[in-house]
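Of the protein chains in this complex, one is absent; all others appear in place.
Naming follows writing order (A, B and C), and every chain is counted from residue 1.
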Amino acid sequence: MLSVPCPWCGPRDETEFRYGGQAHVAYPADPAACSDAEWAGYLFMRDNPKGWFAERWFHSAGCRRWFNAVRHTVTYEFAAVYAPFTQPPGVPS
Amino acid sequence: MADLLAQRRSPLAHLAGELAATGFMRELPYLSSYEVRADPAEPAMARLGAALFAGPLLAAAWPTAGRAVGTGPRYALWCGPGWYLVVDEPGTTLESAMAGLPAVDVSAARTVLELTGPFARDVLAHGCAIDLHPRAFGPGSCAQTHLAKAQVILHQTATATYRVFVRASYADYLARWLLDAAVEYVRRIDE
Amino acid sequence: MTHPDFLWADPEPKRGYDVVVIGAGGHGLATAYYLARNHGITDVAVLERGWLAGGNMARNTTIIRSNYLWDESAAIYEHSLKLWEGLSDELDYDILFSQRGVLNLAHSLPDVRESVRRVNANRLNGVDAEWLTPAEVKKLVPIINTSQELRYPVLGATFQPRAGIAKHDHVAWAYARAAHDLGVHLIQNCEVTGFRRAGDRVTAVETSRGAIEAGRVALCAAGHTSVLAQELGFRLPLASHPLQALVSELLEQVLDTVVMSNAVHVYVSQAHKGELVMGAGIDAYNGYGQRGSFHVIESQLAAAVELFPIFARAHVLRTWAGIVDVSPDASPVLGLTPVENVFVNCGWGTGGFKATPGAGWVYADTIAHGRPHPLAAPFTLDRFTTGALVDEHGAAAVAH
């Protein structure tokens, strides 16, 4: 049971959240201008690193805010949480 | 109006007897409640605060994360950033005070289970993962979280008194769950 | 069960091989075996960073079935099931393949529709399948609670009689021995750290035991494939998730069929020795940690006790997790890659074990000929661009 550090509500059990996958995958400004390959990149291609990962979480059973987090996919440790549209703070190496 | 009110039926009316038998649980039906979604710094929020709490409730006075303001029967609960639940006595209409704000009347959407007394915290802990110890949660604290498998707003109104706001459709489930969790404590009262 | 006296050797890596397979799980070992057996390509190394078949192969719940909805899926899984049926003889090793049948329970009217649809599609595709009423389910598995008073009562089930289970370690060891006998090098404790490139080709695989030259490279690393692809400079539509499983202590036989329920989320079989082997859904977050969250186990056991009241007294003895690589349509990616001599086989999600022989067969053929085997053709990377997904997620209750 991960303890997810909601930036608003504090640490809460993982079951209160929805997982949103990789962060910083922006909806193309003009989807119609995308090639099929670019659109496929937006829809399906995702980073899947073994290590630190910038990802999205949604506190659906709490404050209902989306936020980003940097989490390690092996240790599951959270290094930071930060607002959408902002860049991740320094990531541990 | 009396005729109208007589037509209401609360989500836990059918379990009133069983709840009363525990000695520490009851439904608080028909509370008025509104979900308000606005930046507390907006002037309309200051006006609303003043109207609700008979004094200017400025941005800084709207409850911060995890807190509620008010001393009863009127409360404002923090639900999320820029999101509050304003709660009042049954039948109170706050529409005019909320004019100009995105405020939605949700009075009938939830009912409230109140737990009070020395076992209240232990009973809740059987299904609630957040820390309800007085060092972490106390009078004036509130949280949206899970209780058993129901999404709730938990509001501690006094030292050993908790209100559980639960959606009307989940109320039967949650009350039955609480009744089951309370069995050992009810016996302790009997004994 | 006695194992053969000799299984495999522990050779030092040579300077290079015609084909380097990365990952000595079930798929990697089967691929190497079929490269040698079907295509005469014996100058093959299978690299394993830990111990042979110690990843998902050692961690899965060993269910084998082919009753998938879409034609493309049914074709490759049925090809696999047919290979399973001859595998003990083929490899001269008792893999304890037990065709005890698999039930997929339906708990709602939408479940029933989906199930009937799948049964009919299976039959027309030549895959054995039946729709069973609750009474027929009860007759087959008397310990199931088919009371209609349940929170989510059993409304029926699909049944594939030829489906079943096999002993995962035996399968891996059987392929390993057979591959070894045909000259394949199985190289353990050999972690891939990078690739040497010349233009669009890989020339060598860099490992913790030195560089190994490679004519062709076959990725077969399941949940770790994205990490390798990143080294190679292309992206995959994969997310790696923990998938948990558990066993009970040994118990007198009570269940001789595999029972799966997507709606209340549990699947269970009783292994030959007597332990109940169970699994559920994947954990939601990306993870390479080989461990999952406890609440997943709790909800799975609640479902199990509801369906099988006598399980209440059993005990969870051991839990663990594998790392499954899940694609957007819950179907595999099998075929060529943007790098000329690198091939990919991944994205099997929770279906990898049952596909072992079929995937190895088809992948070996694809590597040998440098073009997708006909059964692999629907599973190219290209489908994510064209939209021609094989969507076992969206269309059906995808399962394990």
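Here is the rule we use: contacts are C-beta pairs under 8 Å (C-beta built on N, C-alpha and C of every residue); 3 or more make two chains touch, one makes a residue touch a chain.
As a convention for this text, contacts and distances are computed from a predicted model.
Hidden from the displayed complex is a chain whose UniProt protein name, among "NitT/TauT family transport system ATP-binding protein", "Lipase", "Sarcosine oxidase subunit alpha" or "Hydrogenase formation protein HypD", is "Sarcosine oxidase subunit alpha". One chain is not displayed; in the complete assembly it touches the shown chains A, B, C. Contact with the chain that does not appear here is found for just one residue of A:2, A:45 or A:69, A:2.
Check B:21, B:50, B:65 or B:168 against the missing chain and you find that the one touching it is B:168.
Of the candidate positions C:165, C:218 or C:304, contact with the hidden chain is made by C:304. One chain of the complex is left out; on subunit C, the residues touching it are 3-10, 50-52, 54, 58, 71, 74-75, 107-110, 112-121, 123-126, 131, 150-152, 169, 188, 248-252, 254, 264, 274, 289, 291, 293-294, 297-299, 301-306, 309-320, 383, 385-389, 391, 393-396. Counting over the whole complex, subunit A has residues 1-3, 18, 20, 26-28, 31-32, 34, 36, 39-40, 42-43, 56, 58, 60, 64-66, 75-77, 84-85 touching the chain that is not drawn.
Where subunit B meets the missing chain, the touching residues are 3-4, 7-11, 14, 29-30, 35, 37, 102, 104-110, 122, 125-131, 133, 135-136, 148-150, 167-170, 172-174, 176-177, 180-181, 183-184, 187.
To be clear about the criterion, only the chains that are shown with their structure count from here on.
Taken pairwise by the contact criterion, the protein chains link up end to end in a single open path, with no chain closing the loop. Averaged C-alpha coordinates give centres for subunit A and subunit B that are 31 Å from one another.
Centroids built from CA atoms put subunit C at 28 Å from subunit A.
Note on chain placement: the centre of subunit B and the centre of subunit C lie 48 Å apart, centres being C-alpha means. With touch defined as above, subunit C holds no residue shared between interfaces to two or more other chains.
Subunit A has residues 13, 15 in contact with two or more other chains.
Subunit B contributes residues 65-66, 79-81, 83, 129-130, 143-146, 151 to its touches with subunit A in the complex. Across the interface of their complex, subunit A is touched by residues 224, 226-227, 230, 235-240, 284-289, 293-295, 325, 328, 384-386 of subunit C.
Contacts from subunit A toward subunit B in the complex involve residues 8-10, 12-13, 15-16, 59, 61-65.
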